[in-house]
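With one protein chain withheld, the remaining protein chains of the complex are depicted in position.
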């Protein structure tokens, strides 16, 4: 690296950080995410009650804005008399972990497959398209049922199943985007300079997929969290009494007509988390765009 | 073009085979159909008899090939639960799901693509922010919640639409809205991201410099290149809608494929599950093929591939 290159490199990085600092999206989104992570990390200190302690004599107490609340449970209690606020606080751990973790794993798998299929085309593409379509045709629930029958229900099983299943959108989108990019001049130029395929894919194409990847990833976070909920509710995921936002939504479902707050609260928490991820994603993307152009 | 289609056809057959085999195996792993059939009051001897009566005591591989052989001849067997031909049961529910899925897909595209384009024109602008907020909300509101709210407001309060069922066309209104809103954020955001990418590209600037009309640039040059990933994702989303949504079909008491698949899975109704999975794989293969064809048409450079 020449001195000049090094200088521009450092300069770019400084510029990037300045942009990051200035972007409202990153500040709000990042702030929210840090806050949720903080809540998740220090849940034992923040929660007013034990999130799994039941009290059947104090079931379905309403939250503070309704009549007949209990001051010690200001967000009410659930159908087993567990403190809703404490469960929300602890729930951040599961939702955050599963949502981000699974998206990351699935994203890696999907991006890799999509890149290979889109870049090489031909037989590779056929094989990977075959895998993608096979995966799409298999109902997730069937796979989850079988996995649970084999390995027992747990968050780990669920995380593995979802990671191995939810890469389809990444793969599909990356594949077609790669196909579009492969024939562009700048990629072709790199190829003609004799760069290895790996180098072209990782240096030439991948950076250009950033926007698409960020979009798919932010969408996938929400998808994963809601799926975790659905599967946990069916007994195929988080083992009770583990609190998770998704599971709380699923549990509140039966009461939805009369106690909609049971869904509104974890739903709002989920909404905040997704908003944070979205804002951060968009912000980072904008900042990167501005720096490189 | 023809070799392309031929290759795709081979893939389709392979996919259908692979999926059927995997699903068959998974079904046996996840529960013994004979025990499920015997029901809650079934005793061990009942289970044994059912196993023999339905040929469930044969090795799985043999059962699979016997099923496959019949399926190839168009005989999907008899539902273990309804004791009726699978074809008639699936045939009863497929049209409902197809209608629902197609309508929802159309609605989703009509709303999300223009919204994505408008949002991309001024990234960070008021319209863009509003669209993004809608997308975030859309992702975070559980479908069954929205479905029930709509039922209570428009069905119970105002009595504008039927609460459940699809006997009349009005019965489709709410489920179509709920099914499509869930796909909108993804489609909208991808359109927006693609458009932002393309609008910044050199050739659009060139086009602008050449003084081409703004709308023409937008729709002909930019959109054409921005939609490549969108077409692929749309195909997947469409496939998901066509395969039916368990949640939406449950809430609106719609008897479509999604719920049939789900219920049949739970009661280990093997022939029905197998038939549905076969249909699903065919739908997905068709859709991905169509998506590839559209992409090739949109981007001539892909044709050499």
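Order of writing sets the labels: A and B. Residues in every chain begin at 1.
Operating definition for what follows: a residue touches a chain if its C-beta (ideal position, glycine included) is under 8 Å from a C-beta of that chain, and two chains touch if they have at least 3 such contacts.
As a convention for this text, contacts and distances are computed from a predicted model.
The protein name that UniProt records for the chain not on display, among "Peptidase M16", "Nitrile hydratase subunit beta", "Peptide/nickel transport system substrate-binding protein" or "MBL fold metallo-hydrolase", is "Peptide/nickel transport system substrate-binding protein".
Only one of B:63, B:102, B:164 or B:286 touches the chain withheld from this view, namely B:164.
When the missing chain is restored to the complex, the residue among B:253, B:282 or B:298 that touches it is B:253. Panel shows chain B; residues 30-32, 35-46, 49-50, 52-54, 78, 81-84, 89, 92, 133, 137, 144, 148-149, 151-153, 155-157, 159, 163-165, 249-253, 255, 259-260, 263, 266, 268 of it touch the chain omitted from the view. Panel shows chain A; residues 52-54, 56-57, 59-60, 65-66, 79-80, 149, 152-153, 234-235, 239-241, 251, 253-261, 264, 267-268, 271-272, 275 of it touch the chain omitted from the view.
Heads up, the rule we're going with is that only the chains that are shown with their structure count from here on.
Centroids built from CA atoms put chain B at 21 Å from chain A.
Every residue of chain A that touches chain B in the complex is listed here, in rising order: 121-122, 125-126, 129-130, 132-134, 136-139, 141-143, 145-146, 148-150, 168-169, 172-177, 179-180, 183, 211-212, 214-216, 218-219, 222-223, 226, 229-230, 249, 253, 256-257, 260, 263, 267, 270-271, 274-275, 278, 282, 286, 289, 293. Those residues of chain B lying in contact with chain A across their complex are 7, 11, 14-15, 18-19, 22-23, 26-27, 29-31, 123-124, 132, 135-137, 139-142, 144-145, 148, 152, 185-186, 189-190, 193-194, 196-197, 200, 225, 228-229, 231-233, 235-236, 239, 246-247, 261-262, 265, 273, 277, 280-281, 284-285, 288, 291, 295, 299, 301-302, 304-305.
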